[in-house]
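My structure is below; once you've seen it, I'll send some questions.
Of the protein chains in this complex, one is absent; all others appear in place.
Order as written gives the chain letters A and B; numbering starts at 1 within each chain.
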Amino acid sequence: MSNRTLPRILQTPAVILLLIWMLVPLSMTLYFSFIRYVLNSSIRPEWMSPSLSNWRGFGNYKYVLDAKDFWFAIQNSVFIVTSILVLTVVLGLGIAVLINKSFPGRGIVRVLLISPFFVMPAVNAVLWINMILDPVLGLQGIAVGSINDMIDGLRDFPVLGVFFNLWPTFEPISFRATQTSAYAVIMMVAWQWTPFAVLIFMTSLQSEDESQKEAATLDGASPWSQFINLTVPHLARPIAIVVMIQSIFHLSLYAEIEIVSRGSGNKNLPYLIGEFTNNNIGAASATGIFAVILANIIAIFLLRMVGKSLMD
Amino acid sequence: MTSLRNTALGLAMGIASASVAAADGHTELTIAIVNNGHMINMQKVAEAYTADTGVALNWVSLEEGVLREQVTSDTATGGGQYDIINIGMQEAPIWGAAGWIEPLEFGAEYDVDDMLPAMRNGLSHEGTLYAAPFYGESSMVMYRKDLTEAAGVTIADNDSWDNVKAAAAAMHDPDNGVYGACLRGKPGWGDNMAFVTTVVNSFGGAWFDADMRPALESDEWKAAINFYVDLLGNYGPPGSEGNSFNEILALYNEDKCGMWIDATIAASFLENDNVAYAQSPNAGNPVGANWLWAWAMAVPTGSPNSEAAHDFIEWATSKAYIQAVGNHPDFGWGSVPTGTRASTYAIPEFQAVAKFAAAEMAAIESAAPAATDIKPYVGVQFAAIPEFPEVGSAVAQEIAAALSGAKSVDEALAASQAAADAIMSEAGYY
Partner (left out) sequence: MATVSQNSKLGNVLWPALAWIIALVFFFPIFWLVFTSFKTDADAVKPEFLFFFTPTLENYTNMTQNYDYWRFATNSVITSSFATLFALVVGVPAAYAMAFNPSRHTKDILMWMLSTKMLPAAAVLYPMTFLTKNMLGIYDTHFLVILVLCLINLPIVVWMLFTYFKEIPKEIIEAGKMDGVSTWGEIKDILIPLAWGGIASTALLTFIFCWNEAYWTVRLTTIDAATLSTLIEGNRAPEGLFFGRLAAVSTAAVAPIVILGWFCQKQLVAGLTFGAVK
């Protein structure tokens, strides 16, 4: 065997498996996206089985482009992914630097901090939206209720009461509402993925050149300028990796969106596809193709960013 | 390398085939259910059925939406995964018409005429029964008698909406954690839209006009939605746009609700002794605001165990099953599935424990699912057409947005109309 063929053979199984995994379902989706295909129809029963005689050209695509939430889903998807990325990178950096030095109980702190990363997404959503954020029965509701009660009690106090009379009665926030559901999802996903960022940053920080830092300290550089001038550049690559891996996962958020608000005020393309899949497979498939295109556009950007330095 | 891979692959295949082999030898039924109290109880009661007949039962319980998605895709692709499926009144006639589920015929002992007519009609297509009701429900007002008395208000059967709102306002006391009216607000065609549609019905509105064009910007819809947003927005608990049956049940049992208009089945879960019932309000026309729903069992056409599945359904929806639950040491007469058979309501033990029975029966009997001059479709709080779930979910999100104040009622209805219109014209209605 020559030097060339062996490597090829070794990577063939992986390539072929992924190629089949990608191409077979995708080509069926592509086919469905060009025909009329619904699961059930009482007035057009001929659309109920996939067939070339129901050819529709770009009709499904046009329908999807005009659908109520298509553009909103794209825009909202970018919004939630970006917000989660910013939150996790900022929090992850801060926490990683904080626990980089040794202190009493560091091992336990590390274990506690990374735990959210192991939790199933559906459990994460159910836990947050019900037990923590519910405006009446959850911790939020109970906390707001008891703060109000406390202030109420203090109002009757002499002198101090005047001060507390100025306080407003707090209203709990409903996180399932159209205006807030995206924030609820951002919050719970950021909680889950910040530990991932911490893990990656922590590993990289351990390889940071300590002698450089010591030299900087001797030169009188403040901890902040050390962080900005030495640590952050050192972490540029890990940040890129955190951004890339997380984008891959968050573009396809599903369970969290469903559980928080059933798509009210918060949607992405996978969720929109799910809504069409109830009946209109043609439209669901066309949306799927749009989602594939969008994913590839983002992939090209992200992978360029990381890929450049990958082969060095 | 290859040998390692083969071993591992063989192992995985072995596991797969082992689980198939277990199915041989005796009949095994796979039953897809929603995770509701009566279905959970059925799993235990049916242990006796397995002991008697030797038919093993596998239960798959899923969240309602996922169940529907799973069952639809299974049935539409020719089925085979499930022998018995839990479906509702919205699907039964449509799926029967499409040939996805088998017609059901039972022996004389089953006494099909004992089935409440509203249930039987709702689960039939052109006179053929396609799904047998496991439990049925309408909706009614449940309210705290102690609170109405303290506030000096009353709620009568088929009261006017104005009186209902006045009663809610009188009981509303958020500082002490009591909210006048707890109503569904969570988006979903079976969630907020079930209740909202009954309000619209009582205002004289309907989903579609005679040509099946959506009529969501009609005066009736505007009046009904304005009323709903006003009532729930002002006298409901915070976060109402996230509440459906489950959430409100918890609130009600925490004594946080003055009144609750919802499924009659809720009455059997209520813990407060001060509960009273009233028939749903209306807005001065003959159509009341009560709905009609049943969780029913059907046999998908692809089921390889069709005969055994029929037999099981015949047992699970029979008079004998009601007796079995009533006499079961773990359950008793307060837990029998109701709303399906007239004979259930005549059982003295049941009457003794179910204070809500008369109100429930009256509500079910007064529900009118058939097509009328006002609406060209079958169904009370839904339309029995395949496109309804899509239309209903789209509108549901708009109504939730109106409730939380993200949109005005007019904006929400305009967006609803546009979305519904697009779906209906896409489906080829016009």
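By our rule, a contact is a pair of C-beta atoms (placed from the backbone, for glycine too) under 8 Å apart; a residue touches a chain by one contact, two chains touch by 3 or more.
It should be emphasised that the depicted structure is a prediction, and the values quoted were computed from it without experimental measurement.
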item	value
Residue in contact with the excluded chain [from B:T77, B:S343 or B:S425]	B:T77
Residue, one of A:M28, A:I43 or A:A215, that touches the chain absent here	A:M28
Candidates A:P135, A:P172, A:P238 or A:G265 - the one touching the absent chain	A:P238
Contacting the left-out chain in the complete assembly, out of A:I74, A:A122 or A:A221	A:A122
For chain B, the residues touching the chain missing from this view	1, 4-5, 8-9, 11-13, 15-16, 19-20, 30, 32, 34-37, 40, 43, 58, 60-64, 66, 69-70, 73-74, 77-78, 80-82, 245-247, 249-250, 253-254, 269
Contact set of chain A toward the excluded chain (per top definition)	3-4, 6-8, 10-11, 13-15, 17-18, 21-22, 24-26, 28-29, 32, 95, 98-99, 101, 103-106, 108-123, 126-128, 130-132, 137, 139, 142, 145-146, 191, 194-195, 199-200, 202-204, 207, 237-238, 241, 244-245, 248, 251-252, 254-255, 259, 269-271, 273-274, 277, 281, 284-285, 287-289, 291-292, 295-296, 298-299, 303, 307, 310-311
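Basically, only the chains that are shown with their structure count from here on.
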item	value
Approximate Å spacing (C-alpha centroids) for the pair chain A, chain B	33
Residue ranges of chain A touching chain B (in the complex, touch as defined)	38-45, 47-48, 63, 66-68, 129, 134-137, 141, 145, 148, 152, 171-172, 174-179, 258, 261-265, 274-280, 283
Residues of chain B touching chain A in the complex	65, 68-69, 72-73, 76, 94-95, 97-98, 100, 175, 177, 186-188, 191, 237-242, 247, 250-251, 254, 256, 385-387, 389-390, 393-394, 396-397, 400-401, 404-407, 415, 418-419, 422, 426-429
